[in-house]
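The complex is shown incomplete by one protein chain, all other protein chains being positioned as in the whole.
We call the chains A, B, C and D, going by the order they appear; numbering starts again at 1 in every chain.
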Amino acid sequence: MRPDHLDETPFVKLSGVHKTYEAETGNVRALDPVSFGIDRGHIVSVVGPSGCGKSTLLRILAGIDPATGGQVVIDGQEISGPVPNMGIVFQRDLLLDWRNVLDNVMLPAELARANMDETRSRAVALLSELGVGDFLNRLPFELSGGMRQRAAIARALLMRPSLLLLDEPFSALDAMTRDQMNVILQRLQQHERVTTLLITHSIAEAVFLSDRVVVMSARPGRVLDVIDIDLPTPRPLSIREEPAFAAIARRIRLLFEKEGVLAA
Amino acid sequence: MRPDHLDETPFVKLSGVHKTYEAETGNVRALDPVSFGIDRGHIVSVVGPSGCGKSTLLRILAGIDPATGGQVVIDGQEISGPVPNMGIVFQRDLLLDWRNVLDNVMLPAELARANMDETRSRAVALLSELGVGDFLNRLPFELSGGMRQRAAIARALLMRPSLLLLDEPFSALDAMTRDQMNVILQRLQQHERVTTLLITHSIAEAVFLSDRVVVMSARPGRVLDVIDIDLPTPRPLSIREEPAFAAIARRIRLLFEKEGVLAA
Amino acid sequence: ETKVRLGLDWGYLPYHAPIALGIEKGYFKDEGIDLFMEPGRGSASTAIMLGEDNYDIAHINTSNAAVAISKGVPIKTVAVYQTRTAASFIGIKGKVTLDSVEAIKGYRIGSTPGGSDQLSLRIFRAVNDLGEMDLDVVSLDANAKQAGLMSGNVEVISGDGFAYGAIIRGTGQEAEVFSLADAGVPLMGFGYSANTEFLESNPEVITAFLRAVKRSWQDAFADPEGTCEQGRAKLELTHKQAACVDYLKGLMAISDDPSSPSWGARSDEEWAALISTLAEVGEIQSPGAPDTYYTNALLPN
Amino acid sequence: MSAASNTVTATTSGPSSKVIQRRRRRILRNAALPVLSAIVGLIVWEVVVRAFDIPAYLLPAPTEVVEVLFNRFGYLMTNLGYTMFSALLGFALAVLLGVGLGIAIASSPIVDRVVYPWLVISHAVPKVVVAPLLLVWIGFGVKSGVIFVVFFTFFTIVVNTVMGLKSADPDLLHMVRSMGASPMKVLWKIKLPNALPNIFTGIKIAATLAPVGAVIGEFVASNRGLGYVLIQAVGSMSIDLAFAAVFLVSGFGVIVWYLAELIEKRILPWHASQRGQH
Partner (left out) sequence: MSAASNTVTATTSGPSSKVIQRRRRRILRNAALPVLSAIVGLIVWEVVVRAFDIPAYLLPAPTEVVEVLFNRFGYLMTNLGYTMFSALLGFALAVLLGVGLGIAIASSPIVDRVVYPWLVISHAVPKVVVAPLLLVWIGFGVKSGVIFVVFFTFFTIVVNTVMGLKSADPDLLHMVRSMGASPMKVLWKIKLPNALPNIFTGIKIAATLAPVGAVIGEFVASNRGLGYVLIQAVGSMSIDLAFAAVFLVSGFGVIVWYLAELIEKRILPWHASQRGQH
């Protein structure tokens, strides 16, 4: 559908990645072998029950925690440590307590020695777009939970990373603001073509934003299915009421129900 | 509908409560005067855009931050400081890093000198019900985000508080686990009749769980409407697909749209 | 038997060995005294502690005692067993020559500000008409003087000649000693002072104590080697045997003969000279009557 | 863009006069109580000395100390000057050395294990006692005073710095590393700011110890400074002069302490210790 579908190998490729946390109080098997790929410029979402290893997967992809086994290849290179030129939003917002909002967002620019003036105006623009423009020179403790999270999103987007990893980035946002964020993210993706891995707990969000959805089982996480979303892009919010959309969402929900995750 | 509707005065009553944060970098008007009540044994949900002052409202109710003006009366007493016998889930999970999961959940019991053995079995039961039963003796840093949040919920429920304040308690949970939590919370509410204030960003969740939904405007927060939910209780999850339910949800969504919160 | 608390000027040193010997041999018991000895940290603080009734009698430098008495510390000197001050300039032979006041002016001198060192130096200057700038003095803590001299950071130090001479010879070098007494400094050496109250109520105990001290020193004079051996063991002296003997013999050379009837007595003239000199250099503000400083009446004979 | 910015209305403004007024009142109260406490202490001391007729060579009354302070003002000030010089220079070096070593130790497990034991030893050696031996090597004069201050104070800074640097949130470190931050940048942008509260704890302790170190250095070997004044005064039983000197040294230390606290407040407004009601 998109021109870069012509690329034969995916930009990100996970093969048999698995993870066991070892500790004195006992080991935790967090991730059974998982394999899937993300094509260049695509958004792939991961959905799965809480504690199934989604964040673990993201940390392995980011080169933060080593996998116990398996292989992660990004842009043709097997990773073995932190990969630069990534934008990450962690599950916790991880703002620096001692920097105001603007300086927090500017952090990646400082770390990468970017053109500061130019980047600063992008930072301000991003923050305004995300609705935190009034709080540029406030310290993080003065922000609401959702505002903190949006500042963290702005930080991840700042440097136009070649790979964006988002761990439940909209979890602290109300439905309305969340919809706005979805629209903004989609627009950005259309313009900047950032390869993105999105962890989310909203099936609707996953279907709305993604080219592909990875559905995981309960702990230890295993891939139940990889579903390509063939809805046309750009998608309006109203697509969520269309039957094709509902069908995909139902298919995912059924997967979980079959696995016994949902029973109530 | 419920017998305690006979109670004339609500258990919790807010009258003209407003809040301005003062700081050297400038003041922030977080909350315009807000008034509403919560009847004994009822669940009232607050929905509103991110940064509108929901957490601020909860902190005022909990007696943590003083209101700039207005009055909060709980059980006939005007509050002027922390009110004991409350269960609170903050937006951040606030687990104690140095205690394992079980001991974290047992904290309120230790603080209140409860019967420890009895409470411990309740703690274990709660944790198992919430799906963290395998991690009783793990330290918080070994948990996933959603597991931490569930531990915090168990802690708030432990002492059967007379007032439960929940600040987006399910935000880190996937849709499926979240539905389970909704069912669990509803069941608990049926059994233990805890007066509850629930802050949520899911309109569906608010309508599903509540006797009344308070809809707030963007910052500075103001009450747009207070909507009584007259759906019969207990409610099955499937009620969300019924027209009456959808109508209420749409009414709330329309309120936001009219206010210009949603425009995309 | 009376219990007597004896305060010392410093941690155990060879010149305390005779007392240990006397205790061992029962000389104090013979006098009906149960002697209890406690080391100190300098004559000045021991003098105050004596005045504060921590001790009955103290072995301290007479100059420090005099200064304390002039400030109102309730003590009195009852015996001074050195014939003259041991205060000296000490250097290492071959590196320095200390034969005249002029020669001393040319060296860098390590001296402890405060205490007996400072007294000696001031009086030396006063007696020889030297100005503040005529001597090149570096102030060094009491514990740093030897080290300063040995490492060559200073060429000369001030202190008791017998003590530092013994240390230098202990390292296998020869000592060059210039005695301040020879340069007209009218200070006295070590002696015994007593708490005034104790002195008034127990004069006979003091006499008995001094008699035992005298007997102990007689033995020490007769056998410095034995005294050192016994003292080194009993007082856990850190001096080597040879250095200890050297030290004792050096002290004996400027001490009263312990078998002499006049042991421990300094004349009124000597005292007058001491007090007026101390007053001259400003160490004593209001001298008062000489008999507040000392008495020779309690000496045994 | 237009959509979301609607949620943000112009509801923030500059600090109100009420805030400023409250702040001023707080400063006054913060300063008044310690001063009051000190004055009460001095009065009690004076009364005790007079009531029990304590001789001046044991404990001079504050008024006597003040008298000496006036009478020998020039002398004391000159020597205070020398002491301050050693203290400040030594303290500055100690901060550089302490933070530097702290960084090296926290950054490299090898340095940690090889160098730390020696620092612990240098800290565990009774410096005053071995000073005479040290002097043999470093000689004396101004530098010995400065070296003394450095040895006296740097370890506290090292330990607190190491603790602070090691306390950085591991996830935060991961995040900036995956932003492509070099170890230097991680240190500079994350670890050091994060360690500032701890470093300040070390610095505050060290700052107060610096004058003490300088005095002790002078005490062991110097012809000037308050340490020299002290040893001379104590030796000749001029206890009032000794107290005047002690008064100046500790006064200097106390001022340095409160200065450090002030700077801390300015630099760390974001830290829990500087916010919140405890």
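Here are a few things to note about the model shown:
Basically, a residue touches a chain if its C-beta (ideal position, glycine included) is under 8 Å from a C-beta of that chain, and two chains touch if they have at least 3 such contacts.
Not measured: the values here are computed from a predicted model.
Annotation: of B:Val34, B:Met86, B:Leu197 or B:Ile227, B:Met86 touches the absent chain (contact as defined above). Among the residues B:Pro10, B:Gly26, B:Gly53 or B:Gly131, only B:Gly131 touches the chain that is left out of the figure. One chain is missing from the display, and on chain D it is touched by residues 29-30, 33-34, 36-38, 41, 58, 106-107, 110, 113-118, 120-121, 123-130, 132-133, 136, 155-156, 159-160, 163, 165-170, 173, 191, 197-198, 201, 204-205, 208-209, 211-212, 215-216, 219, 227, 230-231, 234, 239, 242, 246, 249-254, 257, 271-273, 275-278.
Where chain C meets the omitted chain, the residues involved are 10-13, 38-42, 44-45, 48-49, 52, 54, 142-143, 146-147, 150-151, 167, 170-171, 236-240, 243. Contact residues of chain B toward the unshown chain are 59, 62-64, 81-86, 88, 90, 92, 94, 96-99, 107-108, 110-112, 125, 128-135, 139-141, 159, 177, 180, 183-184.
Keep in mind that, in the parts below, only the chains that are shown with their structure count from here on.
Leaving out chain D only, with every other chain where it is, the touch network divides into A, B | C. The mean-CA centres of chain B and chain C are about 84 angstrom from one another, to the nearest whole unit. Centroids of chain C and chain D (each the mean of its C-alpha atoms) stand 42 Å apart. Per-chain Cα centroids separate chain B from chain D by 47 Å. For chain C, residues touching at least two other chains: there are none. Annotation for chain B: residues 23, 25, 28, 49-51, 261-262, 264 touch two or more other chains.
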